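One protein chain is absent from this view; the other protein chains keep their places.
Take a look at chain A:
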Amino acid sequence: MSENNHLHHHHQNHCSPSPAETMSEDDEPGRPQPPDPGSKKTRNCAAVHPSPHPDRVLEIVLEHVLQFLTARRDRNAASLVCKSWYRTEALTRSHVFIGNCYSVSPSRVTARFPRVRSVAIKGRPRFADFNLMPLNWGAHFGPWVATMGKAYPWLERVYLKRMSLTDRDLCLLGDSFVGFKELELVCCDGFGTGGLAAIASKCSQLRVLDLSDTEVMNDGVDWISCFPEGETCLESLIFDYVECPINFEALESLVARSPALKKLRLNREVSLGQLYRLMVRAPQLTHLGTGAFGPSEAQGASDQEYDYASAFSACKSLVCLSGFREIVPEYLPAIYPVCANLVSLNLSHANINVEQLKPIICQCRKLQVLWVLDSVCDEGLKAVAAACPDLRELRVFPFDPQEDAEGPVSEVGLQAISEGCPKLESILYFCQRMTNAAVIAMSKNCPDLVVFRLCIMGRHQPDYVTREPMDEGFGAIVMNCKKLTRLATSGLMTDRAFAYIGKYGKLVRTLSVAFAGDSDTGLKYVLEGCHNLQKLEIRDSPFGDAALLSGLHHYYNMRFLWMSSCHLSRQGCREVARALPRLVVELLSYEGNEKMDDGAVDVLYMYRSLDGPRNDTSESVTIL
């Protein structure tokens, strides 16, 4: 029974649907709906055994009841009640979420949950996105698809984040799962257009093909043409960051024969004229990624001047708009007809200024999610604050992501947003300078904040007015925002800031720290105080072995700990590995440092595993 407890503790991760549309870069996969009780999918034991044993009656009832539990936290709790509930829950779980692909082996999952329809697996930690992790570190989908291919013939949905897949894996997926419906790959890599072609051609029931932020190698295969002829079931086709040219005629034909298509996000190879032709074929779209939003390079006669505004007018259900990858701002007014209904708008690739933003944003009264570039300046953010009282999520990306560049947005923009958007739940804000006062103001004006990520791009930057550390600002956030679960810090921070986080950040599950803190004490505060901490990623901060060892009581409850370029030694990490045998302690080394045996650690990445250390590591990885 103790083993089951461990499994429970590991899977005890938060699961909640995102408030707005699933556009955020770090999203939990959507929960499936409870199955229709009348559907044939439910096990109907009564039909097999005409007069069931009394004990079985209870189990049958339980099965039917448990069908309606979809949140994995609830299911995990139910599985702990007793053996009977554990068994029944395992039989009725149709969606499995694996937060760390190395925490459990594929065969253990398929052994416990035999009737799974939908799987979500996460691989690499987030810092891998910023080149801090060796290539070929791992997180391979291969073993999973091989095992699931045999165990789950009825698998319908796969969601992967930061995993590596090969073309062969995709082929196998298409061959193994006859009724496969939804493939969502977020920040994945390793495959090419050949793999996509396999999916398109083999999965005749495909409803969703979502390649958000995923790298696809251009093997020259025309995958769009590989979809079957005739009407398709496609509801969602998302390939906005796939950097391969597209056979446009094939795409146009595909869109025309996909009457259920609601989400279409095009890559930047698609020109404005081509966009028009697609939009007129799919006025039922709810989500649109516009591609380039500019004329194609092979311009001139081929790109007539369409009435783009009329195409947008015709899309009466459009609520989510993105793209604008090579925007020609003169064409922006074409989107006016849809602004009033927009819930989500992503202009983070559009280098527009405040004058170009204003006429759009002032019409977006219902907007809940906005992503922009800092090219709109503080003035632009003021306009947002004035126009969008319902805003829940804001992301401001830097046009010039360098440490000492010009800073078009600052504490002024942050303050304005906090005053105009009191319902704000999630913010990601890149800037060159900030003040504690503005952060404190936000903590008070936006009590519903769940995610607060502030990136002052200059390292160790203090409050630029008072020259003090940013301790008070971040302290106010954890103190006043009682629902806060995710925090990313920056700027000059002393141990005091971590004392605040440890003391008040009781609900914090994800914490990102960079270039911060004075001593081991800082990290100790966090490890001792943040009881719900699941994911801790730290870089370039002066935390050493003593701090690491202060968290031994908590590491089994975490999804992972990442510490890079801190003050750890091999000795310290070895002590942790010895104290916690079920912890996999990986030491990763940067190029050129592998041979150095001075005991200093480049990267520590550790996580709980039920099945021991993995065997697919490369040379730069040492497992203690």
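Just so it is clear, a contact is a pair of C-beta atoms (placed from the backbone, for glycine too) under 8 Å apart; a residue touches a chain by one contact, two chains touch by 3 or more; residues count from 1.
The rule is short, and it goes like this: contacts and distances are computed from a predicted model.
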Just go with whichever of "Auxin-responsive protein", "Dynein light chain roadblock", "Proteasome subunit alpha type" or "AP-3 complex subunit sigma-1" UniProt uses as the name of the absent chain.
"Auxin-responsive protein"
Could you tell which one of A:M457, A:L484 or A:L511 touches the chain left off the display?
A:M457
For the full complex, which residue in A:R207, A:K263, A:R325 or A:K535 touches the chain that was left out?
A:R325
Any idea which of A:D55, A:E229, A:E330 or A:E591 touches the chain not displayed?
A:E591
Residue among A:E229, A:E305, A:E330 or A:D404 that touches the chain left out of view:
A:D404
Even though one chain is hidden, which residues of chain A still touch it in the full complex?
127, 129-135, 213, 215, 241, 243, 325, 348-349, 351, 397-404, 430, 455, 457, 459, 514, 539-540, 565, 590-593
